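All protein chains but one are shown in place.
Should a chain be cited, it is by its letter among A and B, assigned in written order, with residues numbered from 1 in that chain.
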Amino acid sequence: MTSLAGWFRERFPFDGDQLRELTNEPVPNHLKRWWFCLGGTPAYLFVVQIITGVLLAFYYKPAPSTAYESVRYITEEAAFGWYIRGLHKWAATLMIAAVVLHQLRVFFTGAYRKPREINWMIGFLLLVCTLMAGFTGYSLVYEQLSYWGATVGANITDGVPLVGGFMKQLLLGGEVYNQNTLSRFFILHGAVLPVAMVMLIIVHLTIIRIQGVTELKFKEQEDEKEGHFNFFPDHLLTEIGIGLVLMIILSVLATVIPASMGAKADPLVTPEVIKPEWFFYVAFRWLKLFTGTVAILSMGFIMFMMFLWPFIDAWIRRRKPGSEASVWIGILGVLVIICLTVWEAAVAH
Amino acid sequence: MTDTHVPEEETRPEQPGRRSFLSSASTFLMFGGLAAGYGACAGVAGRFLYPAKPREKAWQFVVQIKKMKVGEALTYQIPGGEGVTVARQGSGETEADFIALSSTCPHLGCQVKWEARNNRFFCPCHNGVFDPSGKGVSGPPGDAEQSLPAYPLKAVNGLLFIEVPMDNFQVDAGSTLKSQTRRT
Partner (left out) sequence: MSLNFKKFIIAVLGAAFLASLLFVQWMELEHKKAESGAADAKVAIPANSEQCVECHSSTTAGIVDHWMGSTHAEKGVGCAECHAAEKGDADSFTHFGATIATVVTPLDCKQCHPLEFEEFTASHHAKGGNILHSLDNLLAETVEGHREPFNPHGVIPGRPDILEVNGLASAYTGCQQCHGSKLALLDKDGGKITVDELKPDADGKPTNTAAMDRIKKNPDGKPLFHPSTWPNTGIGRLNLDGSRGSCTACHSRHDFSPRRARQPENCGKCHLGPDHPQKEIYEESKHGIAYRDLKDELNLDAAKWVLGEDYSAAPTCATCHMSGNVNNGGRITHDPGERISWTNRPPVSLAMDTDENHKVIKETDPAKRRALIKDSAMDKRDRMRTACQVCHTPDYLDAFYKQYDDFVVLYNEKFAKPGKDIMGALKSRGLISKGNFDEEIEWTWFYLWHHEGRRARHGASMMAPDYAHWHGMYEVAERFYMELIPQAQEICHHAPEAKKADAEAVLALIEEILARPEHVWKSEFGKAQ
């Protein structure tokens, strides 16, 4: 064993101590509160998505003639297929929720401020990737919602001035939903987006490791002497515990509210009530409130503002030091999002 | 490679001197819990990837018994699959009067032929020879004491049925239209 380890170390000149040194960042004490671990939660769920996604890809056949049948096979016939599919679906839902909550936490604690502006932007790109993965994901089932959701989504991109038509063609692989569309969605969902996310996550974590986690102090903590604790093993154990809790929640959700299958996609019949997944309710309602290009451009503008928020915030604070404007804007934004989501959920059209 | 490090890692609290029974027990329990949970999960994943069902078999109609004379043989083709030699060996009307042998040589998978004049099955690939009951008598199958696999037969009301695997090209009984309405 020793010689083998020695042989290996000659060729891979890192040992456990070095690796630990590299990753064992000091963790601020506020992270002993579990709600500050919302960054680790989407990361864990992302791993669940990769594993269950790879498993599902063993059976999934991305073509209009076979997609629905293969999903049916997974759901009804393959051993534990319904469970794996349920995990994938519910982990996606929880992941989006966790990413959003993580982002809110970062926003309201001001953790995006200098020098962490870039990491906010990377985080925002991760949110966009997650949403796109959600969109392409439910398009793969090839049920009515998949087909018409994809069609509607593609036509929304069409509304973008100048490049819209080009983007739509790129997305659908043609003027309309066709034989090539499903495989495009599949590659986006199963390869392009995950790889992009892995790279973004690496950068995200590296920046955190280099800059350290934002330190917060709470009133009752003020008399505590030490501000940090070890990542190994203390914080890691917390994350492992959270991971197990997530697995239990996912298993229960997958069992109690299993991933169902709607009617097979029918290019000739648009269903009476057509709604995207819940995380697109905001955008969907927004599109109904404003017409075509206005809605798309305004949505794009809001997204862009969110992307650049650290700089906007800095600009506000330069002008008015000590301003709480960002918090109020944040609260307003959250309220609008909740209202639009509830509105969309409550009405049929 | 890191066996010397792992326990150290896990038990490196602030004061190494207080490495107690409690600590190692909790570590042991923790790994036990993790192994049980994730191990079972891995088992589920493995079961998911393993082909969903064992080879399903079904009794399929072959021929009306009275249509075959003693000594005659016919080739029954398993749906979407290999040929099976069905021969009538007795004058009775029970399954014991028939034999159904795979025509796939157990040696390397070539198709054997029934040679009536030599009263034997012959595999042209490596000169394998089987007697009428399917037992290997010479050539590679004879040396390895291999036989042609036999399929179960059943005689019901003068009809001969054979039990064959159904996982080749099987389709759902009932119309596709029907199965769609069933689902919705």
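The rule we apply is simple: a contact is a pair of C-beta atoms (placed from the backbone, for glycine too) under 8 Å apart; a residue touches a chain by one contact, two chains touch by 3 or more.
Source: prediction; values computed, not measured.
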Of B:I78, B:V137 or B:A155, the residue in touch with the unshown chain: B:I78
Residue touching the undisplayed chain, where the options are A:L237, A:V269, A:A325 or A:I338: A:L237
Sole contact to the chain not displayed, among A:Y83, A:F186, A:F231 or A:W309: A:Y83
Hidden partner chain, residues of chain B it touches: 13, 22-23, 26-27, 29-30, 32-38, 40-41, 44, 56, 58-62, 64, 77-80, 157-159, 161, 166, 168-179
Sites on chain A contacted by the missing partner chain, in the whole complex: 32, 76-77, 79-80, 82-83, 233-234, 237-238, 240-241, 244-245, 247-248, 251-252, 254-255
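By definition in this document, only the chains that are shown with their structure count from here on.
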Whole-Å gap between the CA centroids of chain A and chain B: 44
Chain B-touching residues of chain A, taken from the complex the two chains share: 1, 4-5, 8-9, 15-17, 20, 51, 55, 58, 72-73, 77-81, 83-84, 232-233, 237, 240, 244, 247, 261, 263-264
Parts of chain B lying in touch with chain A, wherever the complex brings them together: 1-3, 5, 9-10, 12, 30, 33-34, 37, 41, 44-45, 47-50, 52-53, 180, 183-184
